[in-house]
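In this view, the complex is presented without one of its protein chains, the others remaining in place.
Order of writing sets the chain letters: A and B. Residues in each chain are counted from 1.
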Amino acid sequence: MGDVFQVFLRDDFLTLLRQHIVLSVAAVVIAVAVAVPVALAVRNTRVGAIIAINIGNLGRAIPSLALLAIALPFLGFGFWPALVALTLTAIPPILINASTALRQVDRQVLDAARGMGLSEGQILGQVQLPIAAPVIFAGIRTSAVQVVANATLATFIGGGALGELIVLGFQSANLSVQIGGALAVAALAITTEVLFGSIERTFTPKGLQIAQKRRGK
Amino acid sequence: MRSLALQAQPLIDWAWISANLSDEIWPAVVGHIFLCSLSIGIALVISLPVGVLVARYRKAYAPVVFFTGFLFSIPSLAFFAILVAVPAIGIGFRAVIIALVAYSLLVLIRNVVTGIDSVPPETIDAARGMGLTPSQILFRVELPLALPVIVAGIRIAVVTVIGIATIGAYIDGGGIGELIFNGISRGFFTQVIVGAVLATALAVIADLLLLAMERYLRPWARAGRA
Partner (left out) sequence: MIEFREVSKTYEGSDSPVVNDLSFEIPEGEICVLVGPSGCGKTTSMRMVNRLIEPTNGEILIDGEPNTAMSGTELRRKIGYAIQQIGLFPHRTIAENVGTVPGLLDWQKKRVTDRTDSLLELVGLDPGQYRDRYPVELSGGQQQRVGVARAMAADPPIMLMDEPFGAVDPITRDRLQDEFLNIQKDIRKTIVFVTHDIDEAIKMGDKIAILEEGGVLAQYDTPENILAHPNSDFVSSFVGADRVLKRLSLLKVGDMDLDPPNGYGDSLPSLYEQMSLKDALSEMIGAGEDRGVVYAGAATTSGEKRGSLTIDSIRKLSHRAEVENLTGNDA
């Protein structure tokens, strides 16, 4: 087991870790920048929202290795192709959650807001978004955890990241490196899950937290 | 792999496809479907009784949900890496099945529990009042009513498993992933594209089929209700 620990002290460990984090963060950020505006755009149209949600559902089914692989013939090896593929895998959960959440805000609450004299922008910013926020963040959390996991595969198209340790260990029959890489990646994924879990709570308005507790969530 | 020079080539070499359809492509697809069906089957058989048990004993619920959520976030390649290190398992078919069953269990147990939980207590009360025995209640009331949620779980599990099985090819598990990995190491685009497209097609078709079943079981299904 001490050998496994040695893995974390390797020269390339921090570089690979950094690559992994950079890839993941970039993919999630771009995915949010793409998915949330789309969800906002379709929030008041039934057809638009259904299309967005169905695209999201289909996108979620696509195996991530397939997406990474298909980037290869068109974009080649390296960081950028991996980033593009990872971003594509990151979009569906956010798109689905954001579209659904915005449309599920109680129609009566929106009517009351409009009737009281809030402008369209105020309704969106003061009522719709805050109420939809928890579900949107749940989507971002799902996406982030998924991306961290998928970034492990980036190594197969030359994207580096921690998956490289696993592949290296496997190919050179070096169990410690293999397991060390695996543990590092698993730890990163779990950390992401926990981190985003607490961010999600921060973004849930107190009134909705109480409602959740009452429903026994 | 990184140092491989990618030769100029057409994106799709149809000649190669027809040449290798029966001895490489088709077996990969069949192998993949077999792997996934077997794992889901095993997972279902385990998760139904376990799920029912957990639903009955509320105290087990929270830890189970927490534990399964926790394990599910572990990247599959990492999971494989640890599995194959165990001498009794090693690389190959066996390791992949174990991983696929494990990931499916995580989803299915949670959905079986949630599904049973979603049955209104009044309904069970009425059933008991009518004189049904506990096992009759389970099989005639609870499970049928929990079915939509369970099928939703099967859908997620199937799609997940199809994806993980493609990665399993890396540790000699066979399946469509083999086309992808071979194609990458040879720098042969057609093989990669065929593999990626087939894996995607399989996943999407399975997803749509199960979605249709879900809708059939529950006409007010979530996806279209926007």
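Here is the rule we use: a contact is a pair of C-beta atoms (placed from the backbone, for glycine too) under 8 Å apart; a residue touches a chain by one contact, two chains touch by 3 or more.
Being a predicted model, the structure only gives us computed values, none of them experimental.
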Report summary line: Displayed chains in contact with the omitted chain are A
Report task. Can you work out which residue in A:Pro37, A:Gly76, A:Gly125 or A:Gly207 touches the chain that's missing from view? Result -> A:Gly207
Report task. Specify the residue from the set A:Gly48, A:Gly78 or A:Pro130 that touches the hidden chain. Result -> A:Pro130
Report summary line: The one of A:Thr45, A:Gln104, A:Ser119 or A:Thr191 in touch with the missing chain is A:Ser119
Query raised in the report: So that we can see where the missing chain sits, which residues of subunit A does it touch?
Result: 106, 108-119, 122, 127, 130-131, 205-208, 210-211, 214
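Going forward, only the chains that are shown with their structure count from here on.
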Report task. Mind listing the subunit B positions that touch subunit A in their complex? Result -> 1-2, 4, 6, 11, 69-70, 73-79, 81-82, 84-85, 159, 162-163, 166-167, 170-171, 177, 180-181, 183-184, 189, 192-193, 195-197, 199-200, 203-204, 206-207, 211, 222-224, 226
Query raised in the report: Inside the complex, what are the residues of subunit A that reach subunit B?
Result: 46, 49-50, 53-54, 57-58, 60-67, 69-70, 72-73, 76-77, 99-100, 103, 145, 148-150, 152-153, 156-158, 163, 166, 169-170, 175, 178-179, 181-183, 185-186, 189-190, 192-193
